[in-house]
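Of the protein chains in this complex, all but one are displayed in their positions.
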Amino acid sequence: MSLQPSPEDRFTFGLWTVGWQARDPFGDATRPPVDPVETVHRLAELGAYGVTFHDDDLLAVGSDRDEQVRRFRTALDETGLAVPMVTTNLFTHPVFKDGGFTSNDRSVRRYALRKVMRNLDLAAELGASTYVFWGGREGSETDAAKDVRSALDRYREGLDTLAEYVLDRGYGLRFALEPKPNEPRGDILLPTIGHALAFISTLEHADMVGVNPEVGHEQMAGLNFVHGISQALWQGKLFHIDLNGQHGPKYDQDLVFGHGDLLSAFFLVDLLENGGPGGSPAYDGPRHFDYKPLRTEDMTGVWSSAADNMRTYLLLKERARAFRADPEVQQALVDSRVGELATPTLGDGETFADLLADPSAFEDFDADAVGARGLGFGRLDQLAVEHALGAR
Amino acid sequence: MSLQPSPEDRFTFGLWTVGWQARDPFGDATRPPVDPVETVHRLAELGAYGVTFHDDDLLAVGSDRDEQVRRFRTALDETGLAVPMVTTNLFTHPVFKDGGFTSNDRSVRRYALRKVMRNLDLAAELGASTYVFWGGREGSETDAAKDVRSALDRYREGLDTLAEYVLDRGYGLRFALEPKPNEPRGDILLPTIGHALAFISTLEHADMVGVNPEVGHEQMAGLNFVHGISQALWQGKLFHIDLNGQHGPKYDQDLVFGHGDLLSAFFLVDLLENGGPGGSPAYDGPRHFDYKPLRTEDMTGVWSSAADNMRTYLLLKERARAFRADPEVQQALVDSRVGELATPTLGDGETFADLLADPSAFEDFDADAVGARGLGFGRLDQLAVEHALGAR
Amino acid sequence: MSLQPSPEDRFTFGLWTVGWQARDPFGDATRPPVDPVETVHRLAELGAYGVTFHDDDLLAVGSDRDEQVRRFRTALDETGLAVPMVTTNLFTHPVFKDGGFTSNDRSVRRYALRKVMRNLDLAAELGASTYVFWGGREGSETDAAKDVRSALDRYREGLDTLAEYVLDRGYGLRFALEPKPNEPRGDILLPTIGHALAFISTLEHADMVGVNPEVGHEQMAGLNFVHGISQALWQGKLFHIDLNGQHGPKYDQDLVFGHGDLLSAFFLVDLLENGGPGGSPAYDGPRHFDYKPLRTEDMTGVWSSAADNMRTYLLLKERARAFRADPEVQQALVDSRVGELATPTLGDGETFADLLADPSAFEDFDADAVGARGLGFGRLDQLAVEHALGAR
Partner (left out) sequence: MSLQPSPEDRFTFGLWTVGWQARDPFGDATRPPVDPVETVHRLAELGAYGVTFHDDDLLAVGSDRDEQVRRFRTALDETGLAVPMVTTNLFTHPVFKDGGFTSNDRSVRRYALRKVMRNLDLAAELGASTYVFWGGREGSETDAAKDVRSALDRYREGLDTLAEYVLDRGYGLRFALEPKPNEPRGDILLPTIGHALAFISTLEHADMVGVNPEVGHEQMAGLNFVHGISQALWQGKLFHIDLNGQHGPKYDQDLVFGHGDLLSAFFLVDLLENGGPGGSPAYDGPRHFDYKPLRTEDMTGVWSSAADNMRTYLLLKERARAFRADPEVQQALVDSRVGELATPTLGDGETFADLLADPSAFEDFDADAVGARGLGFGRLDQLAVEHALGAR
């Protein structure tokens, strides 16, 4: 198996990742701006499949919009890079300091909708199939200042309106909401995959809205990312994914994929690549890296870090393939009855009345004996660790 | 306003709270068992409205079930205490070490369903209206040992089956799922309010299933409890609530209500009591305390701590009432445009096409000027802090 | 007791607090720069005692240093504001991206020492008594890139060298190290009060070095700030303190004092103001606010938030005074044997041999009976909560 990425691997990067100038809350930029055209060429050389962007990443304030888009399209044409996803920046400008769709100020909400619509046109023009909404400023620092239920009304109104716009225009875009618990707001609305999925179930066009979970965002809340992705898949809502690394609850680190909780990264790749029926991929969308090259790096380090994301993913894919193929693992899965969970609890055609009438289920069930049986989960965990370490 | 609790305040307690013998992972019990009959009488004297229980709290192993239930009913009759909620223990016995509804072992799942059904009968018999499901053992320590999507299938199957049972029997019970991120499992399924709400949207009888969020459980994930409760209310799913205290991400502390994040407790009471239309209560169910008296206390301290939960709630209710009544707060809310968020972003009958045609929304919108406007959120936060401190 | 701050209250503010332009990792500045001269006048009007600064706060790059200092001194003279503390910015400029005293690059370390020395001269000139070191960039994102033991060698070398400089010049300055667990680095050296105190014990001039703990920094690690301050006081090392608010482990929020864990703020003020012998203050240095006005505020909100810090402190001081004066609290403290902990475990002149010979200590000690005694801690906690709420 090759560790050299190719477009078939569906790796994509945001312009803002390699383009991050490394300005942080306590420090000035350490790197120059990067021309999006250069990014397109570099990513293509590295083997990426596509590139993504916020409107403001591509179209600097005061820039000649048409000229910028033309140069970008030319680069795409020259390299064959796709633009599978586009998103809007509703967080950098001071006008969004209390949010876009849920700002207390109605005029800001109207402006935000218009800013998104404008960029939906560009997304469609560039052939994107997914449009991401990260509501990083939709939230509050004090519960006194935000009526959360009204905010959710407005959030829903905004997305319903934009869905209608997309449907009316025939853009064929699907929406993906990106949850995050906090930063830059003290608490952000729709803080986890779960909250976003729940919210989506209330939308008028719920079928065209899914999630775009990010590794680090869930881990900032101490949540198991693999569990979250599993629930999103289970609900048919994993429309896009943001891969990176994080060291638990602290500021948003956006490290290179795998450069955080490595074992969780292994299980994630295993789920994405082998979690479908018969071991097929459970997810076929872009593997999108939303990371920040370390502030200590120069541009050489930036491009090298982009490659590292893909290489680590491919390495973990190899490890996960070997894990699944290992007969000892297969036997251990049987011993731990992992597959038995796919068998319904009730038998075929069995009703609750039948269950009530089955003494083996309760009256004659030897709970103590069954409770004493070992489940062999430790063995499975050790096998996974050893496969992650490339030791089997 | 009286600080003396009365049944009208709808305060309820689990038998397992005051009855906790204070056995913890590193220590033996420091207190004797408490007879449920005594608990009923004590809680009634303290001014509580009701009492709740797990099957195993009431019916010790090997006990004479009928006699236990009879004694308990007599105590309820003597005191007038209600039993608004009942739940099942699917976590203490070793047989549930890998979960109840989602155990890899199918026989355990069948046993769990039967154990719940048996207790649903008792719940109905005692007049409960809510049945809580805390799936504390539904989870895993290693991603290798649990097929989360199958687990969610089985979770759904279990709840769908039990809902049918309740409907068939005409019990009039509603279900409330209680989320928790971890402990006693490394990661628990449906870890937050959001995940539970999302899961509920997939159930066959989704209308009869809501959530029973617990203060400390959300705070263990660093999430804003008031935001979570707001979303549950917004989705019409706040069927029950567990009040206690917690100091952020660490083990489940189950402190007395308010003895953790006091400011969040203030905002929570404000939401529950004043968050409805025209300042009415936003929630009319039991105020259920699910806490553990400190392990350092004897039984005198236990009963006193029960009273402390109610007294703190009533104190915060008084503070929240004064906060809402303060003209300075009312003006500050206007200045911060908090109410403006209830105004739809689109005008009455306005479509996206109308919005597109409105140059004041975008082309003529002065984002810099609006971005420079102060929002006055700090003022609101300070007013809340001062009201919480009883200083206004 | 007055809630109007006065210089006797010893409240101080950093120039960078009210002067923060609200640029964050995801957003541009929402406020204009503030002239330090204006800040001095405003803070004096609000009742502050003093002002503090990093070299770069006062002396913008390319500025006329002498003129800036002259204007600042004039403002100080006009207002009577003191400059009790000064510090160095070793984190904003890209040259410090891998730290100042512990950069892998030796030339950066030499530059950092010189930058500090230059500012020590100014600190002395302005009459400061404390010089703070926040090593926000001394750390790493990957363990591979930093030899921590060499880093601690260089950290010590740097502080030893600067201590010699101060002693040689006769500046009368004491050093205070400010711990922080992370942000902007993935992991920062000397992450907590404890690590800093331990490190200090190894310094050549350990007697002139203490700590400057910050509320939010310890709470970012989930640690009890009051416990940390207690240990710093116990080791005679609380040289300075940074007051603000934080909601647990997440990014550094720098909220207004009390606008986070309010109950902990109550206990902190109680410790500082009443924790000394006979209820005297345990700490007599500046009450220094190191906070950031919310990004949503304009300059009116900024100045108002500065006042809020002081007002909340004074309110909590009043609550803590009433708590200590309450006879019920005094009795509860006796019941809980809180004062008994001041009695040595061994009697006067008693040796371990005497203890071994005392059968009442072990052979005749009834551990079960003593273990069953209630300690009344819940009662104390409730009394504290009620006093914090101004309800007694």
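Order as written gives the chain letters A, B and C; numbering starts at 1 within each chain.
Following the convention adopted for this analysis, a residue touches a chain if its C-beta (ideal position, glycine included) is under 8 Å from a C-beta of that chain, and two chains touch if they have at least 3 such contacts.
Quick caveat: nothing in here was measured; it's all calculated off a predicted structure.
Visitor: Which chains here would be touched by the one that got left out?
Guide: If we consider the entire complex, the absent chain touches A, B, C.
Visitor: Which listed residue (A:T52, A:Q231, A:T296 or A:T345) would be found touching the missing chain in the intact complex?
Guide: Of the listed residues, the one touching the omitted chain is A:T296.
Visitor: With the missing chain put back, one of C:L76, C:V108, C:I241 or C:L315 would touch it. Which one?
Guide: Final answer for the missing-chain contact: C:V108.
Visitor: Give me the chain A residues in contact with the hidden chain, please.
Guide: Counting only chain A, the missing chain is touched by 30, 219, 222, 224, 247-250, 256, 258-263, 293-294, 296-301, 304-305, 308, 311-312, 315-316, 319, 371-379, 381-382, 385-386, 388-391.
Visitor: Tell me which stretches of chain B touch the chain missing from the display.
Guide: 22-30, 91-94, 96-98, 136-137, 141-142, 145, 181-184, 186-187, 220, 247, 249-253, 255, 259, 294-296
Visitor: Where does chain C touch the missing chain, residue by residue?
Guide: Within chain C, the residues touching the omitted chain are 93-98, 101-111, 113-115, 117-118, 140-154, 157-158, 161-162, 164-165, 168, 181-182, 186-187, 189-202, 220-224, 226-228, 230-231, 233-235, 249, 264, 267, 270-271, 275, 336-346, 351-352, 355-356, 358, 361-362, 365, 367-368, 370-373, 375, 377, 380-381, 383-384.
Throughout what follows, only the chains that are shown with their structure count from here on.
Visitor: So the centre of each chain is just the mean of its C-alpha atoms; given that, what is the distance between chain A and chain C in Å?
Guide: 38
Visitor: Suppose each chain is reduced to the average of its Cα coordinates; what separation in Å results between chain B and chain C?
Guide: Averaging C-alpha atoms per chain gives centres 36 Å apart.
Visitor: Indicate the residues of chain B shared as contacts by at least two other chains.
Guide: If we look for residues of chain B contacting two or more partner chains, we find 222, 224, 249, 371-373, 375, 377, 381.
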